[in-house]
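This is the structure I have questions about; it appears just below.
With one protein chain held back, the other chains of the complex are shown just where they sit.
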Amino acid sequence: MISAITLRVNYSETDQMGVVYHANYLIWFDRARTELMRETGLTYKELERQGVYLAVSEVKLRYRAAARYDDLVRVRCWVRDLASRRVTFGYAVDEAESGELLATGETSLVSLTHQHTVTRIPGHVLALLKPIPDPVRV
Amino acid sequence: MISAITLRVNYSETDQMGVVYHANYLIWFDRARTELMRETGLTYKELERQGVYLAVSEVKLRYRAAARYDDLVRVRCWVRDLASRRVTFGYAVDEAESGELLATGETSLVSLTHQHTVTRIPGHVLALLKPIPDPVRV
Amino acid sequence: MISAITLRVNYSETDQMGVVYHANYLIWFDRARTELMRETGLTYKELERQGVYLAVSEVKLRYRAAARYDDLVRVRCWVRDLASRRVTFGYAVDEAESGELLATGETSLVSLTHQHTVTRIPGHVLALLKPIPDPVRV
Partner (left out) sequence: MISAITLRVNYSETDQMGVVYHANYLIWFDRARTELMRETGLTYKELERQGVYLAVSEVKLRYRAAARYDDLVRVRCWVRDLASRRVTFGYAVDEAESGELLATGETSLVSLTHQHTVTRIPGHVLALLKPIPDPVRV
């Protein structure tokens, strides 16, 4: 399963170089991951209600071209890899109209209890997170 | 009591107009208010530990001149007004070297319980928050 | 004309009180204002291309109820007031499903040249910005 969201770049996301400030891509990844979870049938909100917290433990990000104010950008998200305590999501950001690839990345998340100790991802969650081959080179 | 902090404008705070994006001033106000609380002898962190939450209920902000990347800005904060359930802080932002006034504002905060219902500000907190006349016109 | 956008609250917008951090509402206002401009037929992006910059000069904001993670919020925006060098927009934020009013506010913007000096709003822009009565009490 690949999830895709489309975002409009807001003025607040630009910097004085006239492009999107690089940290905002992590927020876009988060938005895309949230929608991927929703599409599995189990929202992250519901997951937290069940006492399961997923915390980002690792980030890799490559910027290939700049996003600019008022651009429509598409952010795709998928599961790259799954282990008992850790899930890795892949991301590709492109300019929605031209399809130009702007960035790729991955984030690994570990499963935490409410007390913030690492724990196994519950079976019913593992069953929803199916790794697929990368649709683009990350 | 007037508290003052000095901040260096970071690239992340600029926008493509080449100035500080306006929403960042609210974060600067928060930083200044946190230090004012610390100087009263009761940090906001400790206040939350005691079960008292202060939530922003109202904001007024006037921008007078632009802050720019790498500027040193000084943010002053003081108590403007105090009521049983509400405290209003005043703020003045100026360019630290020239003293040019960049912005002024106020935020009102209401006291909440952990369940997010409005409650009286405890007496020991009221005693620390002494309103003073505005040092600049807000 | 009233413009309305619907946003999903992202994790990045929450704070440790479990609600949306107050400064994010200014960013939501910006998003709504951008769409209002687009609906007039003249995007803000195009306005900057024409050498007209609108800079926020004043903000008023009242928080009435908290927005929470994963909420859908609707942000309405309209023109409240118009002068030769200044336009004031009004905003109302509500929880999209229940319709509960979460916040109201206004921002005034002044027209700047590329050199950041205040100037008249061009006639063709004034003609697009028609003030209307407030749909809710701001």
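When the chains are written out, they are named A, B and C in that same order, and each has its own residue count from 1.
In this text, contacts are C-beta pairs under 8 Å (C-beta built on N, C-alpha and C of every residue); 3 or more make two chains touch, one makes a residue touch a chain.
Since the structure is predicted, the reported quantities are computational estimates derived from the model, not experimental observations.
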{"item": "Touching residue (missing chain; options A:M17, A:L72 or A:A127)", "value": "A:M17"}
{"item": "Option from A:R62, A:R85 or A:R120 whose C-beta touches the chain left out", "value": "A:R62"}
{"item": "Touch residues of subunit B, complete complex, unshown partner", "value": "8, 10-12, 27, 30-31, 34, 43-45, 69-70"}
{"item": "Interface with the unshown chain - residue positions in subunit A", "value": "17, 19, 22-24, 26-27, 30, 53, 55-63, 66, 105, 116"}
{"item": "Subunit C residues that touch the omitted chain in the full complex", "value": "11-12, 14-19, 21, 23, 69"}
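Simple rule for what comes next: only the chains that are shown with their structure count from here on.
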{"item": "Label of the chain whose CA centroid is most distant from the centroid of subunit B", "value": "A"}
{"item": "Geometric centre: closest chain by C-alpha means", "value": "C"}
{"item": "Length of the line joining the C-alpha centres of subunit B and subunit C, rounded to whole Å", "value": "23"}
{"item": "Length of the line joining the C-alpha centres of subunit A and subunit B, rounded to whole Å", "value": "33"}
{"item": "Contacts with 2+ other chains: residues of subunit A", "value": "11-12, 69"}
